[in-house]
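First comes the structure, then the notes that go with it.
Removed from the display is one protein chain of the complex; every other protein chain stays in position.
Chains here go by letter, A and B, matching the order in which they are written, and residues are numbered from 1 within each.
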Amino acid sequence: MSRKPITFRTEKEMPIMVVSSGTTEVNKTGSWRYLRPVYQEKDASCSGFCLSGNDVREFVTLVSKNKMKEAWHSIMKTNPFPAVSGRICPHPCKSNCNRRAVDASIRINDIEAKIGDFGISNRFTPKVKKGKMKALVMGSGPIGLSCAYHLMRLGYSATVFESGKIICGSLRTEMTKHKVKEKILDDELKALKRAGLDIKTNVRLKEIDGYDVVFVEPGETFDKIRSAKVIAGISYDTHGKFIGKNDLPKAVLPTQAIKAGRILADMIDNRLKNRRITAKKVAIVKFDMINKDYFEQMGEHKDLVKDASRCLSCGKCIKCDNCLIFCPDCCIKKTEKGYKVDYDYCKGCGICAEECPRGIISLEEEGT
Amino acid sequence: MKKVMMGNHAVSYGAALCRVQVIAAYPITPQTQIVEKLSEMCGSGFLKSNFIKVESEHSALAAVMGASAAGARAFTATSAQGLALMHEIIHWVAGARLPIVMVNVNRAMAPPWSVWTDQNDSLSQRDTGWMQIYCESNQEVIDTVILAYKIAEKVQMPCMVILDAFVLSHTSEIVDIPKQRNVDLYLPPYKPKMKLDINNPKAFGALVTPEYYMEFRYKMQKAMDKAIDVAASAHADFAKTFGRRYDVIEEYMTKDAETVIVTSGTITSTARVVIDELREKGEKIGLLKMRFFRPFPKEAVIKALTGKKKVIVLDRNISFGHHGIFFQEIKSVMYGKKDAPEISGVILGLGGRDVTPDVIKDAISEGKRNRTEDIVWIGVKK
Partner (left out) sequence: MFELRIHGRGGQGAVVASKILANAMFLEGKYVQSFPMFGVERRGAPVQAFLRADDKPIRIRCQVYTPNHIIVLDPTLINVVDVTKGLKKSGWIIINSSHDASDFKFKGYKVATIDANKIAVSLGLGSKTAPIVNTAILGAFSKITGLISIESILKSVSEEVPIKVQLNKQAVQEAYDQVRQ
């Protein structure tokens, strides 16, 4: 740090009040720091606990702005059966919703069902990619249907063969348990069919040929598979083109199965394209990272759009400027990408982390 | 324009005429009407000022200090317990060389709880570096607020304008309100060279080692010394602009006086009547009014009292363990001077005990009788 030491020979040379002689910017107080604030968006608690792996925060936020169509497309990125799921899922998203630290959880399951119903009544069609690859799914359980749908989103044309008479068996049983009308599922299936999903019942195949990827649900039988580049669901020989039964993602509940189907579609696609992609571990905002002081208590709302507006947007910056306003050293700047901490001056007081209402700024030990 | 108004409103009008830009104050009897009137004026648009609501006097002066540091002409008012609560910030404001004007309504310190007048509250702050001016009439109050800004902004030291609780604050009398355009001519906008400025950022008030601290304090003392001269020209300009003459002290019938009584605040006003009466009876007695207490008008006091036989200082205050405060300071200033008078002091009027002409006459006779260091308390039930 090059600066001349200040000396005065007489009082006459001195200013009347003690004032810095130049800019204080030469004093890089960042060196004092032993805790470092890190601005990093995180997953919301709801999304973290979602059995289907939905971006719950995203669709709740869209509903709060009454953007129902966008909310439908958002949830369709991960779960093609929102109307059903909202009614049968045990909704750990809602049980773990951080809003409960303020007043009450957001009625996420009801919101999900509302989105699904909106999609049904408006006869929306999900967005899929057109491609040359052909996919076959044998079995129409929730894993299979979900896998087929997500392969369509990845650019495959998908066909589902069901050996029995009824499609999505376990989903229907779960719905009966929860007294949900079967028509809801059938309406959501219609949307998938509009997008190009081909479903055939009472099909028993001995040989399979002409498909680039094949997924065989546990319980289905076949004799021979030809010309497929990737085969999933068989524990034959796990080298190369096979994704064995033991490698399939685990699922117990239907909404878990929907996630499993998506993961499987990704695994198949990665195997075909010879890619290795490891899932990134994203941190989740827990309710002790929320600053309750910034939210007004109001309780659940009958109107779901208004209820959705109680969403804290955990982990997603909404540019509230708290960190910038409260930083005592004025070393947080606003940029298009979010907020930037000037580590040259940040002393690590932690006020920004404390005052971020939605847990985006966290303190880490300096040097880790 | 002449209007009948109470002392507190005279303060409000004074501050409004000075176009104060930031006001922060906390209500306390007997100051509340000052702030009420100012907030009314802000509300009606008569005064374009930022009124900051605060939760205590400590915050009030802190807010005003921040505003002044950023270059605004800032104002506050308080009394007794409120003034005491501000104490650490009072020190800061002076050290930071901020020309804030604060009106203090002299009220007795508790306990016992009292809302009536005496001077202990303001005198407890005498060592902080604030100028102190004591007023005897509502006219003087409105004029002194304007003078205070003029002097304070020139020497960059804060100034306290002081008036007695109830006897001035709540008493209505005729006040000639100066014209706004004359005040604007007399008191131009406040434009400090150094201030908090985001376009020219500086840090103020940093740590100073023993190597330089004394020099900063020395400069404060020099500013106080300069204030006496600045006051002289400010008073002269004031007389030219508004037609009323003020000085750091006032001598009433002292020219050929053998005895001089020294007073401050409203006691001065009643004392004038006593002086007239005694003069009619043939006594060679005069009155010295202490208007400025800080900076202490040394030269003027020495000039007024040299050659007098007896000086009796009337203190509406007491420094426990020693004497009345004006008495101590007058004595110290006259120490060792050629032809210095014999000086004695009396304590009267504490906690709003009424100071009538008879009480003053009593004080004079007691003061004359007392030739020692004893402090005499007038009117105490013994």
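A few comments on the model shown:
In the analysis below, a contact is a pair of C-beta atoms (placed from the backbone, for glycine too) under 8 Å apart; a residue touches a chain by one contact, two chains touch by 3 or more.
Because the structure is predicted, anything quoted here is derived from the model rather than measured.
The absent chain, not drawn in this view, touches the displayed chains B throughout the complex.
If you put the hidden chain back, the residue from B:Phe75, B:Trp130, B:Tyr149 or B:Phe166 that touches it is B:Phe166. Only one residue from B:Gln81, B:Asn182, B:Thr356 or B:Asn370 touches the chain missing from this view: B:Thr356. In the complete assembly, the contact with the undisplayed chain comes from B:Val115, out of B:Ala70, B:Val115 or B:Ala232.
When the missing chain is restored to the complex, the residue among B:Thr32, B:Asn50, B:Thr241 or B:Ser269 that touches it is B:Ser269. By the touch criterion stated above, the residues of chain B touching the omitted chain are 2, 4, 6, 29, 115-116, 136, 165-168, 170-174, 266-267, 269-270, 272-273, 352, 354-357, 359.
Assume only the chains that are shown with their structure count from here on.
One simple way to say how far apart two chains are is to compare their mean CA positions; for chain A and chain B this gives 69 Å. Chain B contributes residues 95-97, 156, 194, 201-206, 208, 212, 215-216, 218-219, 223 to its touches with chain A in the complex.
Listing the residues of chain A that touch chain B in their complex gives 8, 11, 14-20, 23-24.
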